[in-house]
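What follows is one structure encoded as structure tokens, with my remarks underneath.
A single protein chain has been removed from this complex, and every other one stays in its place.
Chain IDs A, B and C follow the sequence of writing; residue 1 opens each chain.
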Amino acid sequence: MRIETAAQYIESLRALKPKIFYKGERIEDVTGHPATAPHVRAAAMTYALAGDPEARDLATATSHLTGRTVSRFTHIHQDVGDLIKKVKLLRVLGQKTGTCFQRCVGLDGLNATYSVTYEMDRKHGTEYHERFTRWLIHLQDENVMVTGAMTDPKGDRSKGPADQADPDQYVHVVERRPEGIVIRGAKVHQTGAVNSHEILVMPTAAMDERSGEYAVICAVPADAPGVTMIFGRQANDDRRDKRERIDAGKPSFGAVGGEAVIVFEDVFVPSERVFMDGQTDFTGLLVARFANHHRANYGGCKTGLIDVLTGAVTYLSQIQGTAKASHVRDKVTEMIHLSETLYSSSIACAAEGKPTPSGAYLVDALLANVCKHNVTRFHFEVARIALDLAGGFLATLPSQYDLRHEEIGPLVKKYFTGVAGFPAEDRIRIGRLIEAMTGGTALVESMHGAGSPQAQRVMILREGGLERKIKLAKVLAGIA
Amino acid sequence: MRIETAAQYIESLRALKPKIFYKGERIEDVTGHPATAPHVRAAAMTYALAGDPEARDLATATSHLTGRTVSRFTHIHQDVGDLIKKVKLLRVLGQKTGTCFQRCVGLDGLNATYSVTYEMDRKHGTEYHERFTRWLIHLQDENVMVTGAMTDPKGDRSKGPADQADPDQYVHVVERRPEGIVIRGAKVHQTGAVNSHEILVMPTAAMDERSGEYAVICAVPADAPGVTMIFGRQANDDRRDKRERIDAGKPSFGAVGGEAVIVFEDVFVPSERVFMDGQTDFTGLLVARFANHHRANYGGCKTGLIDVLTGAVTYLSQIQGTAKASHVRDKVTEMIHLSETLYSSSIACAAEGKPTPSGAYLVDALLANVCKHNVTRFHFEVARIALDLAGGFLATLPSQYDLRHEEIGPLVKKYFTGVAGFPAEDRIRIGRLIEAMTGGTALVESMHGAGSPQAQRVMILREGGLERKIKLAKVLAGIA
Amino acid sequence: MRIETAAQYIESLRALKPKIFYKGERIEDVTGHPATAPHVRAAAMTYALAGDPEARDLATATSHLTGRTVSRFTHIHQDVGDLIKKVKLLRVLGQKTGTCFQRCVGLDGLNATYSVTYEMDRKHGTEYHERFTRWLIHLQDENVMVTGAMTDPKGDRSKGPADQADPDQYVHVVERRPEGIVIRGAKVHQTGAVNSHEILVMPTAAMDERSGEYAVICAVPADAPGVTMIFGRQANDDRRDKRERIDAGKPSFGAVGGEAVIVFEDVFVPSERVFMDGQTDFTGLLVARFANHHRANYGGCKTGLIDVLTGAVTYLSQIQGTAKASHVRDKVTEMIHLSETLYSSSIACAAEGKPTPSGAYLVDALLANVCKHNVTRFHFEVARIALDLAGGFLATLPSQYDLRHEEIGPLVKKYFTGVAGFPAEDRIRIGRLIEAMTGGTALVESMHGAGSPQAQRVMILREGGLERKIKLAKVLAGIA
Partner (left out) sequence: MRIETAAQYIESLRALKPKIFYKGERIEDVTGHPATAPHVRAAAMTYALAGDPEARDLATATSHLTGRTVSRFTHIHQDVGDLIKKVKLLRVLGQKTGTCFQRCVGLDGLNATYSVTYEMDRKHGTEYHERFTRWLIHLQDENVMVTGAMTDPKGDRSKGPADQADPDQYVHVVERRPEGIVIRGAKVHQTGAVNSHEILVMPTAAMDERSGEYAVICAVPADAPGVTMIFGRQANDDRRDKRERIDAGKPSFGAVGGEAVIVFEDVFVPSERVFMDGQTDFTGLLVARFANHHRANYGGCKTGLIDVLTGAVTYLSQIQGTAKASHVRDKVTEMIHLSETLYSSSIACAAEGKPTPSGAYLVDALLANVCKHNVTRFHFEVARIALDLAGGFLATLPSQYDLRHEEIGPLVKKYFTGVAGFPAEDRIRIGRLIEAMTGGTALVESMHGAGSPQAQRVMILREGGLERKIKLAKVLAGIA
């Protein structure tokens, strides 16, 4: 049954029975458990926007496969306009949730797999593209949520998959049967895994010929037998788990994407869900396409988050009576400047997008990497400025229990009041929001999500066109 | 007679007789004088590209006024595609000249005046737009070069035009006659002035009602009576003036745009060339439109320059035997990263362009300011890295006279040879190119051209949408 | 009874009965409560080092008042050597605790009050210096811990103390009696307050003549009637409170200094403990002296912390197999470079120290402010690099309950193993240590402790000697 609304999405998750652990215990219902519910709500926003007249143009698209209106999160980009709308959609969602809404990783996996299977079939005479398209139409029509599972644990990083002491450090095919394959291994840092319906398994790096068993793309239901998820800790997760609505900073939403480790213990995947099996020569292309799409996103969603943060410190400076100080205005300016610099590369790599042989559009690789790379710098700098503007009380603020306490509550209110007319509780709530958006997990995600900084540098150098630039220099220097 | 080629452009300049001083003497022929010829050659490239099959799509456009093919440097942008092509054209020109080719300032003045006169007429019932359009068609058909003259000397910057001790610190109307006006004052830092056919005078800032005489837009031939230009000094200009082709770094082209002071000593301007006279309420809009267009350009042309510089240091590192060192590769990566970050905002502000009431397209104001603001930081950082990679010999290299000297020439060659197979002269030429592109004038231009850094910060804060961002934060913090 | 050892210090705290709230409840024993015990342990290290033969030279000094050996944390600096030893002591303590050990704020308060009361008496004929010296000898002989209480809540920051809607936004004298004074107000962000024996109250800013009641320095026992403390929340404080030794990151020590709000509700202070009362003309000097000493410290203690962090990421890169990658080595180099830059200013402002009229040595004001200002930048940058090197697992790591779980524990260990030979638990523990030292509270403290960044900029400009620099420039430019 097609999921049309946020409520239907939440309802649909209750029907699944994935095996999820958190702090040593099973989570039975991700929609109700305080650790996962905020992430469910953020993902639900992607469904809700499709029904919002103001956002519908961004949140939905017309399937090139069926002509039907589908969620943009299941859509294959057909032109530059699609690429740009995606960026704008991500920014709006960042503004409305203040966090990761998780569905772009699946979207990017779908787009990468769509275009790569097309080219793989043309070279190898395989039928992956058709298989994949059938599955994709199902996703579009049912509007299910897919997590793109790429990052393997990697063990000793100075060695490749085939040279690890433990062969399971990268997901691999351990058995091939007539009707399908059996896979083993794990994927770490899996955003949205615990509240997705489907897992799209992809290789994590370019593989050489010795690593055929590691070259696998396939789709696995989130509650398939043999799949176990372990939900990770986040900064201040206990406040969330104890439903401390004020101290958690964001009463409704979480810190990041609700990442989990997904372990595959000999999971069977039927053939119609296998989209690559052994074609090592296409692993590099698949990873690059996925990475380019995914890196392009960060100038969308993170600028949405920074919009929130900029608003928060501005409001706080009004409460504290510092809004008109020239250095405060200058720092707010810098926050805007940095966030729009990030946004620029997202828009630019979309505007410079080009079609792949399959017709699916791909962002400009160089600019997409530049985009993500700046996120690994500027999100930290923005956070640093926000903490400067907010003031030291972020580190020493009494708890909400003290605020509500009969004896000391009045003292807390008295001494955390700023400019007359602003409630002390506004100041505290905004302070907690800033705290939640500037520390720990949220920034680690900006650093490593969609690839660590060095991964982008490798791509930037590769795409930099140095040979041509040497020629330009020689001409201008008068060297024959 | 329409200018079709670089040679025709140069020829056309010989027919003009502007009054130009340089180092205390008159320049009689800008096309032959060593101080100005390099700048003529750079501007000539804008004509040459229109005839280059590979570049024609970027370098020309179809006039919306006449339907005829015109230089893009005289074109009114009709859609996002025009805005993006302009950026790409600027990058190509930067790559081919390694310097400023000067024509964008006129282009931006034309586009700003076109859209603002349209709105001015609608409000005030004036006829400036029609006048301007007639002049514009003439420019398009003849393909003449226009310099956009905006920056006044400003005197005491803590005071506005009307409060200066010397009223001429801003260009103003000193007399109104039936057939036209008489203006007095000066414009400083005028790029391409000495090799332009026309000067488009514009106000430099938003004016208040007390400054009606300063609210003037008009067109003045470069050699009109009363116009005097003083050509400024640049870094190492003597090398250029003495035609030291190696030591000048760029044998054919100059350091920047060949800036001059233009002095207007009671210059008469006939009415059909006057496009604003007293409408102070539109001065702010005119300046903002011009500035936005102009700031958008810097991520185009400067990335072209950085492409050259990146190629130069890469080639030099090959000559010196350091190309494979990890820190060298990392620094080259950083140069590419920073330049593409600049480029991103140029592309993004174009992709986000919107039509003005006149139909002329305008770039996104926020992103255009972000673009230029990053140039004021990253061009310096790129230069710093280039100097790091090039090595200390840039500061201590013997002259080309030593290189050619019978006795010590062999010593220079012996001790400036790097990896076998690369001529020592290549190393020296590339070193001089890097020297020319990293020091002094070239960087000052990046800092202050199209507005000093603080001007962009004012705009970024103004366009930052803080009120809306405060609302986003309050919603997420649970504040009603 | 004199406190000689860490154990005696802890024992002495049990004898006090301060009124402390945390999360809405009273803390009865700070030495046993999980929220405060880590901070007690950090402060106890200052006592322990005095008994460590390797550290004794740094940790103790000879009192210029009594000739007896005293803790350096109660010592008045007598020469440059004292100032330098203090910095080195702070670095060692930072290395051993990885956090704030709290006693320097009292030390700086003592030194500032000592020198300022001397000058105040000379001008006003008061007897504060002698009173203070008596109290100080008591502190030295008993070796009690003092918290320096300076920062007031400040209410509306665009207004001074006398113009607040609520006069209690700054601590002030509400009643003067023959035998003493009564004070009201609060001090926020009070490091080490809950485990100190004494509170040294000082004004928070230069006061004008209208603010005489706010110009007060006095000493208050931590458990004096009318004193209430509210212990603030810190990042991940629940992990600490639940004694999750692995997930807390530092099994023995806390995140920062254990800051609290101290509320004074009409607290009586006998005259012999009052060291300023109404001398507004010395408030600015007192604040500056305290600030200079305190800002000088940050290049000591924080470099100690960064030493730990640098070791942590280096070890982690060995575990993960990335230690030899050139970009990893380069980033570790950068961490060292930045931390030693911080250290430099601490050493330099000590080496450039000068005596005050009292004989007490004062650090160089300009360099001390430069020191702290760099901390507000570089500690963040160091944290950013550490998070880069650590990898994304910091944000997604399962809890220690999962690690110890019978069913999934083996999966956690399997998939978090790196290079053979390193226990997975080492990787997890080091990851948690890095997490604890890079996010949230720890960085806020670096930003705002000892004054927010703008406070340093004001001082740097004031101390910058611009008039003399203008003269230097004019001479070189040949201007008469």
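Assume contacts are C-beta pairs under 8 Å (C-beta built on N, C-alpha and C of every residue); 3 or more make two chains touch, one makes a residue touch a chain.
As the structure is a computational prediction, the values presented were derived from the model and not from experiment.
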Task: Visible chains in contact with the missing one - done: A, B, C
- [ ] Decide which residue listed in C:175, C:209 or C:330 touches the omitted chain of the complex.
- [x] C:330
Open item on the list: One chain is left out of this view; which of C:312, C:412 or C:450 touches it in the full complex?
Closed with: C:312
Task: Per the touch definition above, residue among B:32, B:321 or B:357 touching the missing chain - done: B:321
- [ ] Against the chain that's been left off, what residues of chain B make contact? List them.
- [x] 21-25, 151, 153, 155-159, 165-166, 168-169, 186, 188-189, 228, 230-236, 238-239, 242, 247, 256, 259-261, 263, 320-322, 324-325, 327, 376-377, 380-381, 383-384, 387-388, 391-399, 401-402, 404-405, 408, 411-412, 414-420, 435, 438-441, 443-445, 447-449, 452-454, 457
TODO: Touching the hidden chain in the full complex, which residues of chain C are there? Just list them.
DONE: 84, 95-98, 245-246, 249-253, 307-312, 314-315, 329-330, 332-333, 336-337, 340-341, 343-352, 366-367, 370-371, 373-374, 426, 429-430, 432-433, 457, 460-461, 464-466, 468-479
- [ ] Tell me where the left-out chain touches chain A, residue by residue.
- [x] 326-327, 330
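One rule holds in what follows: only the chains that are shown with their structure count from here on.
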Open item on the list: Of all the chains shown, whose C-alpha centre falls nearest the centre of every protein C-alpha atom combined?
Closed with: A
- [ ] Give, as an integer number of Å, the spacing between the C-alpha centres of chain C and chain A.
- [x] 38
Task: Interchain centroid distance [CA atoms averaged], chain A/chain B, Å - done: 40
TODO: Any chance you could list the residues of chain B touching two or more other chains?
DONE: 330
